[in-house]
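Only one protein chain is missing from this complex, and each of the others stays in its spot.
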Amino acid sequence: MIRLAEQPFDPGALLSEFTRGRAETGAVATFTGIARAERGATTVLELEAYPGFTEAEIGKIADQARERFGLHDLAILHRVGKIGPGEPIVFVATAAGHRRAAFEACDFLMDYLKSKAPFWKKEHGPDGDRWIEPTAQDHADRERWS
Amino acid sequence: MIRLAEQPFDPGALLSEFTRGRAETGAVATFTGIARAERGATTVLELEAYPGFTEAEIGKIADQARERFGLHDLAILHRVGKIGPGEPIVFVATAAGHRRAAFEACDFLMDYLKSKAPFWKKEHGPDGDRWIEPTAQDHADRERWS
Amino acid sequence: MARVLLFGPLRDLAGWREREIEAASLAALRGFLVDEDADLGAALAGPGVQVAVDQAVVRGDVGLSAGSEVAFLPPMSGG
Partner (left out) sequence: MARVLLFGPLRDLAGWREREIEAASLAALRGFLVDEDADLGAALAGPGVQVAVDQAVVRGDVGLSAGSEVAFLPPMSGG
């Protein structure tokens, strides 16, 4: 499941659905990214995607992850639009036979999503708006997998 | 929250509760361990704990994780008793400012729980019962952190 | 008529997000846009700006047909 969401979502509901009825999957790892308030510095985050293209590009990396880590399944949900502090931005779940593969695949997918996925991100803060780019840390994280 | 559960639990419900109302936490990682059916080889897993002692020992490692990874919060729920195939055995959630810390802390806690936590584990299979010990892989995983 | 989409900072620079523009090729479309708005034209040719035609990234010039969707994608920020 790879999906964009215009509205707030509950990562727990996604995890309930993802874990249900698995008999051969020993390990499920998840990551939930949440919009930080940064003590008032960021009021609203706005994320733009290119519907269709964005899911397809994420799908290519998801296929890489399935193969590289031998995943049984994965789920990715990404918010778009205006996101308030404390709201989840992204949810990734990976299912595998054993925990190392589940953790590494989740980590790999997040590094891609944070640094290279087709999103454009704007912060609406008290001092106005600004477009933001991946941080040097995001790029360094991504480099670990190449 | 560190707790033992006698009954099946829904990891999603725990994640919903864990993520709710966080404004400064950017990252929540979770791991859910599920009893594998192993294609019929294991019918039922039985986990024994020493109530009170087991939570306290896990609590010591949880305190190490809080300090080492700068966690905002963590939650650990572990099943005890008889666990059928497909049922969750363990749920770990970690909350941090950024994702690297959340992932690493979750990984660290799982390596401890799988190899050293005060549980005794028996498999009830088609060929009878046997007590099981941590695998060499579990020990190797645990060694990564020392 | 191609459907032209701008994303991220390009949209703010242009002041529009989506327009229908008559053009037989990507090069012709770029020519039209640079004539109309030199700043935008330069930004569309800027470093890291990719172009997708019908949701597939293309390089160099390609022909456009009626109903082609052309998207200008500035460097992606990740989510």
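Chains: A, B and C, in written order; residue numbering restarts at 1 for each.
Operating definition for what follows: a contact is a pair of C-beta atoms (placed from the backbone, for glycine too) under 8 Å apart; a residue touches a chain by one contact, two chains touch by 3 or more.
Note that the structure is predicted; figures quoted are calculated from it, not measured.
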Shown chains contacted by the missing chain are B
Using the touch definition up top, pick the residue from B:Leu14, B:Ala27, B:Leu74 or B:Val90 that touches the left-out chain.
-> B:Val90
Identify the residues of subunit B touching the omitted chain, counting contacts across the whole complex.
-> 33, 47-48, 50, 52-53, 56, 78-79, 89-90, 112-122, 131-134, 138
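The working rule: only the chains that are shown with their structure count from here on.
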Rounded Å distance between subunit B and subunit C, as computed from the means of their C-alpha atoms | 50
Using the average of all C-alpha atoms in each chain as its centre, how far is it in Å between subunit A and subunit C?
-> 27
